[in-house]
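With one protein chain withheld, the remaining protein chains of the complex are depicted in position.
Our next item is chain A:
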Amino acid sequence: MAAAGDVIALDRWDAAPPDVAAGTRLLQVEPRRWWLIGACAQTDTLTAQIGDTGALSPIGGGLTRATLTGAGWREVLTISGCFDVEDPRFGVGKIAATTLHHVPVWIAPTGDEMCEVYLANSYAPTLHELWSRSATGQGGPS
């Protein structure tokens, strides 16, 4: 788990998301909202590019990014969850806004054996402990 830091919320009210530089990830989290991950260096460029068609708001200061690696990450995320994380169609490029153990989270698969879970910093100790217990018992992901 680590501070996310580099997450910016992009809202556009009448246009598609802009092109972003290589290395920046774009995840659609709501019908008119995207998350730009790794785009902090492009903030000025993007602000100029979108003009009055949208707005950028940094949110990464309050987010923790948990990276789960190992074949069992999907199984671990079924614990105290309510989303079909085991659906094979839920893969790279998708993101799910859901809850785990009552905690609001965003789950973004980044590979067959890896995913990122974004959550508010304040909940990080709670989920970390839940996952630690699960991983210990099931030989699950790290």
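Brief remarks follow.
Just so it is clear, contacts are C-beta pairs under 8 Å (C-beta built on N, C-alpha and C of every residue); 3 or more make two chains touch, one makes a residue touch a chain; residues count from 1.
To be clear about the criterion, contacts and distances are computed from a predicted model.
Between the listed names "Paraquat-inducible membrane protein A", "Pyruvate ferredoxin oxidoreductase", "Sarcosine oxidase subunit alpha" or "ABC transporter ATP-binding protein", the UniProt record for the complex's undisplayed chain reads "Sarcosine oxidase subunit alpha". Residue positions on chain A in contact with the hidden chain: 3, 5, 9, 11, 13-14, 52, 54-63, 78-87, 101-103, 120-127, 129-130, 133-134, 136-138, in rising order.
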